[in-house]
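A protein chain is absent from this complex, but the other protein chains hold their places.
Naming follows writing order (A, B and C), and every chain is counted from residue 1.
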Amino acid sequence: MDSEKAIMKTLNVALVGAGTIGRMHARHLWRAIDGARLHGVADVFADGAKACAEQNGGVRWTTDYNELLADPAVDAVVVASATDTHPDIVEAAAKAGKAIFSEKPIAKSIADGERALGAVERAGVPFQIGFQRRFDPNFARIKQAIVSGEIGKPHIAHLISRDPGPPHVGPVGLGGGIWFDMAIHDLDMARWLMDDEAVEIYTQAGVMIAPGLEKFGEVDVAVMVLRFANGGVVTIDNHTDSAYGYDQRAEVIGSKGAISIDNTYPNNAVLSNAAGLHHSVPLPYFLDRYQAVYRDEIQVFVNCLLQNTPMQVGVKDARASLALAVAAKQSHEEKRPIKLG
Amino acid sequence: MDSEKAIMKTLNVALVGAGTIGRMHARHLWRAIDGARLHGVADVFADGAKACAEQNGGVRWTTDYNELLADPAVDAVVVASATDTHPDIVEAAAKAGKAIFSEKPIAKSIADGERALGAVERAGVPFQIGFQRRFDPNFARIKQAIVSGEIGKPHIAHLISRDPGPPHVGPVGLGGGIWFDMAIHDLDMARWLMDDEAVEIYTQAGVMIAPGLEKFGEVDVAVMVLRFANGGVVTIDNHTDSAYGYDQRAEVIGSKGAISIDNTYPNNAVLSNAAGLHHSVPLPYFLDRYQAVYRDEIQVFVNCLLQNTPMQVGVKDARASLALAVAAKQSHEEKRPIKLG
Amino acid sequence: MDSEKAIMKTLNVALVGAGTIGRMHARHLWRAIDGARLHGVADVFADGAKACAEQNGGVRWTTDYNELLADPAVDAVVVASATDTHPDIVEAAAKAGKAIFSEKPIAKSIADGERALGAVERAGVPFQIGFQRRFDPNFARIKQAIVSGEIGKPHIAHLISRDPGPPHVGPVGLGGGIWFDMAIHDLDMARWLMDDEAVEIYTQAGVMIAPGLEKFGEVDVAVMVLRFANGGVVTIDNHTDSAYGYDQRAEVIGSKGAISIDNTYPNNAVLSNAAGLHHSVPLPYFLDRYQAVYRDEIQVFVNCLLQNTPMQVGVKDARASLALAVAAKQSHEEKRPIKLG
Partner (left out) sequence: MDSEKAIMKTLNVALVGAGTIGRMHARHLWRAIDGARLHGVADVFADGAKACAEQNGGVRWTTDYNELLADPAVDAVVVASATDTHPDIVEAAAKAGKAIFSEKPIAKSIADGERALGAVERAGVPFQIGFQRRFDPNFARIKQAIVSGEIGKPHIAHLISRDPGPPHVGPVGLGGGIWFDMAIHDLDMARWLMDDEAVEIYTQAGVMIAPGLEKFGEVDVAVMVLRFANGGVVTIDNHTDSAYGYDQRAEVIGSKGAISIDNTYPNNAVLSNAAGLHHSVPLPYFLDRYQAVYRDEIQVFVNCLLQNTPMQVGVKDARASLALAVAAKQSHEEKRPIKLG
């Protein structure tokens, strides 16, 4: 983005990856984002790319994302493809000089991550990583309580993230598993809330739900403990088969008080009968809970591009969260605390 | 109580009525009240009187309460007999010069009430009526919010009292029915919380639960609306067959805010599973919910006697609540608003 | 709407009234409604009409709504103008053969209401009245509990609607006051939830907040009690200056259980410190709380038009809610219960 583009009114955004999350981004870019428009869709599956393009304004589509990167009309790229393809696409988009919004994780290894993020740094292109929870009103309220001093210096935080279904054992090489798909969100949240960097991580994890997962080198339950530079301690609870649905809560205690957040629910009705008082389970999955937030993070990305202001969740966050996820996995495998950076 | 007795350390209390609530008072007087001891038990059923006396310290017992009233050692009487007997016993106790704690209601008609309360006033004996909810920490918190000005001038209050079982259709002449057993508590609470006297009452009531109740002149669901002298409005919801158990809540909105209270529960656990989030029903009945409060009201009665301070819930409250209950019933029967005093 | 139009894919909708709520409808029609598009805007204030039209796709605008009614391209009209203008505009739109969505109330008198609704019936045009709360997930959950039998036969309901600011004393003739702006929503909700028609209403109301309001014939606090044909009783609490913001809750007890709903909040964080546990006040106003619901009710209107299915909240509901609001006011003025229909 050169300065000329900064004054333009509407950004052209290309989408790479027309899966579940990519289609959601496409819908938002088509109808719900100010200052940007969907320009094209790329997906290795032609049918998916075509359908997504047609349903969102009839924009161009392709099975080769390089075509979109080569399109001078494209100002920015949203990378929502399979996890393993993130490093290559981000690297290519950086080399093409496009502003980049990438879904998390940036990669599943330090080497791949550095390849992509190094390219971004060398190209000097704006880059936002998709930690959407930072834009959620509930998590943001905790952050505000810490930044404003309402709870004083943060001492201990507890983060709970539980997925509603048994872990999906797909073809090897796809998906990030518990460390790179789930924990990485909480590891980023821990850094953001504590406003600090972790210096040590210890993991207790195992296969409790889906026997056989071990052979993929995966676990389905993990508990992590992080110590931060300033002494603060964070626990993370990742469970992949919550019977009551998608569960994401957080709590922080500091020197002056504590703050906690609950899930969000389809309704808040309480039904009372002889068997007890009954409340709905939480909104069932991340696309339900964070629907508006996914729109908002793209709007923030677009606003920063249009106003030429720094990205709010950038290269440093992509890099640090990856390092933590790698260390969490290592701690589990080596059964010892791992020191960081 | 003459001045000589005011300096004594331990009051002798006679109990009249050894039913469910009488036995509870006996237990408290035996082991849990400071400055008083159970001195004797009277009940028209000899077995009940005897068992209650034996289980609570082996005190004297009788089927004729006049024997206890004639006992010069008796300082105070707790009247916990059947509703219809309250006026006679209170009148006799007043004439005997005893301090009196009477369960509510004082009577089921204005005439009977005046006979008993007039005797109390003429004798000048201390008198407390058993509106135990005033001593409950939750209702007391609302009162405090109003007295302290936290919510400003009270505008509207809602009181909900729902019993957990279908109305008991006993022999005619026993029990106070919805107006004198249930509503009278809420009518007193309305006066206490609004810190004002009602000037009009309107009732919507009927038989919704137990067909056949009409022939006893009773209803099983009643909604009342009271207007107070200062303009405040109170609604009362009385339901006699709450599927989820004993339910007593209140809410008041004033010029500066609102305050509400919930029920109390055997535990506060939340069980989450695929069917929802589940919480226990409230404590099942008034003896469970107000167990400690029933002790406290007797302790307050004893303290006031020992310290020679005015009764906290006295003749005025017994009289006004009775007038309101009579008017609530009249409004239902005549299907029009009833003006008060 | 003739059958030819029923097969079209996109309806042209004209908006009459570009005030706060009209501009919201315009935004939704422009970007967020499937199967319809904003076609034009009318407002007596030219600047308002023009700005609204320009900000929402640059559609045509006028100060004379008759121009839009005369436009054969217009399929449907959304009436969001000042309350007093509803009857004339609805009547004219009906005569022009347009499908009509009208904000509530249809009128402030039975005569005006009949003039408008009679015209709708004679013209046979589809008509939806804007009781948006019926589409709210929380109120809808209560309705579901009643319809499905979860709580059995409904006995008593309590509806609370409190506005966050002192009543706006505008020029005489504008606005519906507590009866036609506030209570009418709750009166409709009472009918919908009880699935029954009211046979009697009694009101206790007065000026508690804004002295001087009496000279406009208005009150700022009102409590209503309705008896329904099947014996059910509903109370309505309307307060116009809630210190803690917009408050809309409901509770129903039936023969098998009860169900209650709470407000919605900007976040669900609980801050704990030495002063207590603190939670945000509810979303501040109806446009915040019901933002998505206002979109949904128009989508339902459009869907019914496109699919040629009956309106879900129609002439009967507009008529009955108006009759109840008139009776509620009359009960207050005549200080007696009013029988209905």
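One rule holds for everything that comes next: a contact is a pair of C-beta atoms (placed from the backbone, for glycine too) under 8 Å apart; a residue touches a chain by one contact, two chains touch by 3 or more.
Note that the coordinates shown come from a computational prediction; the quantities given were computed from them, not determined experimentally.
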Absent-chain contact - pick from A:20, A:255, A:291 or A:309: A:255
Residue in contact with the excluded chain [from A:124, A:165, A:217 or A:337]: A:337
Selected residue (touches chain absent from view) among A:109, A:204 or A:309: A:204
Touch criterion as defined above, residue of B:58, B:124, B:217 or B:266 at the omitted chain: B:266
Residue of A:39, A:239, A:289 or A:329 in touch with the missing chain, whole complex considered: A:239
Chain not shown, touching residues in chain C: 243-245, 247, 272-281
Positions on chain A contacted by the hidden chain, ascending: 151-153, 155-156, 158, 160, 162, 200, 202, 204, 206, 208-209, 221, 223, 225, 227, 231, 233, 235, 237, 239, 241-244, 247, 253, 255-258, 335-337
Residues from chain B at the interface with the omitted partner, ascending: 31-32, 137-138, 140-142, 145, 150-151, 256-262, 264, 266-274, 280
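Please note the rule applied: only the chains that are shown with their structure count from here on.
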By mean Cα position, the chain sitting nearest the middle: C
Separation of mean Cα positions, chain C and chain A [Å, integer]: 40
For chain B paired with chain C, centre-to-centre distance based on mean C-alpha positions, whole Å: 43
Euclidean distance of C-alpha centroids - chain A vs chain B, Å: 59
Multi-chain contact sites of chain B, meaning residues that touch two or more partners: 243-244, 247
